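The following block contains the structure, expressed as structure tokens.
A protein chain is absent from this complex, but the other protein chains hold their places.
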Amino acid sequence: MAIDTSAPSPTVSPTLRVGRRLRDDRRYALIFLGPSVLGLALFTLFPTVMALVMSLFNWPVFGNRTFVGLGNYARLLGDPIFRQVVLNTCLFVVLYVPLNVVVSLGLAAWVSPKIKGRSVFRILFFIPVMAPIVANAMVWRLMYQPGGLLDSVSQSVFGVATPSFLASSATAMLAIVVMSVWQGFGYNFLVFSTAMDQVPQEQLEAAAIDGANGIQRFRYVTLPMITPSIFFATTLTLITSFQVFAQPFLLTTGGPGNATQTLVLFVYNEGWRFLHMGLAAAAGWVLFVIIMGITAIQFLGQKRWVHYD
Amino acid sequence: MTDALTLARRRAAGRRRGAGLRSVISHFLLVAVALLFAAPLLYALGTSFKPSDEVFTRPPTLVGSELRFENYIDAFRFAPFGQYFFNSLLVAITGTAVVVAVSSLSAFAFARLRFRGRELLFVLFLGTLMVPQEVLIVPMYWLMQTLGWVDSYQALILPFAFTAFGTFLLRQFFLTVPAELVDSARVDGAGPFTIFFRIMLPLSRAALAVLSMFTFIAFWGSFLWPLIVIDTIDVKGTVPLGLTSFMAQQGTEWNLMMAASMLAMVPSVVLVVLLQKNLVRGLLTTGFGGR
Partner (left out) sequence: MRRFRRSRGVAGIVVAGLIAIACGSPAGTPQASNPQASAPQASTPQASAPAPSEVSADLTFQFWIGGDADKKAWETVTAVAMADHPGIKITVKGNPWPTYWTRIGTQLASPTSPCIVGMQSLRLEAYADQLVPMDDLMAKYKVNPSDFDQSILNGLKHGGKQVALPYDFGPLIIFYNRDRFKAAGVAEPKPGWTLDDFKAAATALTTGGKFGFTTSSIDQEYLSWVLDLSGAEVLDAGGKLALTSPAFVDGYKQYVALMNSGITPPGSGGAAGYTGYLAMLSQFQDQTAAMYVDGPWMAISNKAVKFQLGMATMPAGAGGSKHYTAGSGFGISKQCATPEAAFQAIVSMTSDTALKGLASVGRAYPARPAVADAWYTAADIQGARETLEYADAHSVPLLTPPNWVEAAGYFDNYGFQALTGELTPEAALQTVQDQGSLGN
């Protein structure tokens, strides 16, 4: 390994020594950072710019490309289907994120360290998170299918057939949200229960002695202390929920009609089913701007409610 | 004062008596919740062993009249699951190796090397995290076409192996390694490489494990990108792609579909059971699960 033979003897002035270390570090920095920077440049920066460039063109997968300036964006903004798609995506986010956070927070509080077999719950809830989304989607298609678990339970117990959840515009999005929560909350459950473990026992006991019951202890002691985790989990869930693709793709192909078509599904359809790459790139940028905006709002708002100590 | 303490103790004792019953009910409800949660998986498992005409029965049954293990063999006959698993493993393992190597190197640079523009560069790194995969897929596909990488393993591994997430995660951790360790090593004449390989990495096993796990999960479950970039599913397809291909052909054979889905879930279940403790520990050390 590289022995620093250039290390000056202690009689050399300190500034010179610092200067040489700085210079050496820069060479090393190039080597250490090289792969990462190259990779990011090639696979993130370059494509990001190319996405912008492509979005300014009429760019079919094969054939001639023509420059259309902001034509793709204009078309998107004027397209009722795209507006519906943005609304669908927002609807999914608004339904999914709170439900996910509330369920995982609530369960994390319930499955406290005193519960035996706690790790069983952690494992159980985390399995769908780790499993390929396609497998989860197949399982839930079977559940939602007329004649499937939900329908046959309803018919045996209540004598009433359930509607075909995935075939009806009214229920399709909700069905997708429920499946997504089932699949995804295990991750936040883990984050929250780990965070809750960090709350000092003394504070909880002190609150108990002061007469606080379980719910009050949670609300006034635990909750404020885990706000950084809540912030982290909510932001992450928010960002990823805007990118929902596999569930509508596999469960409903965006249907019925357009009821469950989300932004990424729109990008996929435009780019690879209908081969309009320029339009797809433009739609991708719109998604990017939306996500950036929401995340900025989250970060700005965190000062209000997140307590770091 | 004594009275207040006695009062509190009596209250606590009372609460404990009530708490005994409450805890039993709570336990019971929890088990019910767990069963409810597991119901879809159990139902799918049961269906995977049923003969095809017993899939939709009223009332619903967990097991059919017989346990058809042949369903799993049939699933293999209709689709090359062995190939799918091999591809997924190859991509996930290689991808994870690349991510860990590249991220640890750059995280070390940000954490322990001193150079001008370090903070600015790190902010830029973080900025790239803002760009969602979905913006990138369109130009990335064009890039694959240009490089001739469409329908190849490198297309599955490389394009998303250079995100700054790993750098961020590991830098967090490297910063917690005591500076004295590094400084004394430097005084002893160790160069950055020595420090990196002999000090930083061995101390960071937990963080590396967490990063590896998250990365492996991401590669293993990746669906949209392989869907776009792989043309010959039966040759280069990963498990999620293979499942959709299977669905396209056997979409109405629910028992086979469930068998295939269960097969796809096995590695996930195994990994979760094995690594669950590490996950928790990792979340703690990287500070994401903490306060």
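Here the chain labels run A and B in written order, and each chain numbers its own residues starting at 1.
Everything that follows uses one rule, which is that a contact is a pair of C-beta atoms (placed from the backbone, for glycine too) under 8 Å apart; a residue touches a chain by one contact, two chains touch by 3 or more.
Nothing here was measured: the structure is a model prediction, and the numbers come from that model.
Listed by label, the shown chains that the missing chain touches in the whole complex are A, B. Shown as candidates are A:28, A:43, A:57 or A:285; the residue that touches the absent chain is A:57. Of the candidate positions A:44, A:269 or A:302, contact with the hidden chain is made by A:269. Interface residues of chain A with the unshown chain, by the touch rule above, are 49-50, 53-54, 57-65, 67, 75, 79, 81, 145-146, 164, 166-169, 252-258, 269, 272-276, 278-279. Seen from chain B, the chain kept out of the figure touches residues 53, 77-79, 141, 145, 148, 150-151, 231-235, 244-245, 247-249, 251-252.
Quick note on the criterion: only the chains that are shown with their structure count from here on.
If each chain is reduced to the centroid of its CA atoms, chain A and chain B end up 13 Å from each other. Residue ranges on chain A touching chain B, taken from their complex, read 1-4, 7, 21-22, 25-26, 28-29, 32-33, 35-37, 39-40, 42-48, 50-51, 53-54, 107, 110-111, 114-116, 119-135, 138-140, 142-143, 145, 147-149, 152-153, 155-156, 182, 190-191, 194-195, 198-199, 208-209, 211, 225-226, 228-229, 232, 239, 242-243, 245-246, 250, 263-264, 267-268, 271-272, 277, 280-281, 284-285, 287-288, 291-292, 295, 308-309. For chain B in complex with chain A, the touching residues are 8, 11-12, 23, 26-27, 30, 33-34, 37-41, 43-44, 47, 56-60, 101-103, 105-106, 108-109, 113-116, 118, 121, 125, 128, 130-143, 158-164, 167, 186, 189-194, 196-198, 217, 220-221, 223-224, 227-228, 239-240, 243-244, 247, 254, 257-258, 260-262, 264-265, 268-269, 271-273, 276-277, 279-280, 283-284, 288-291.
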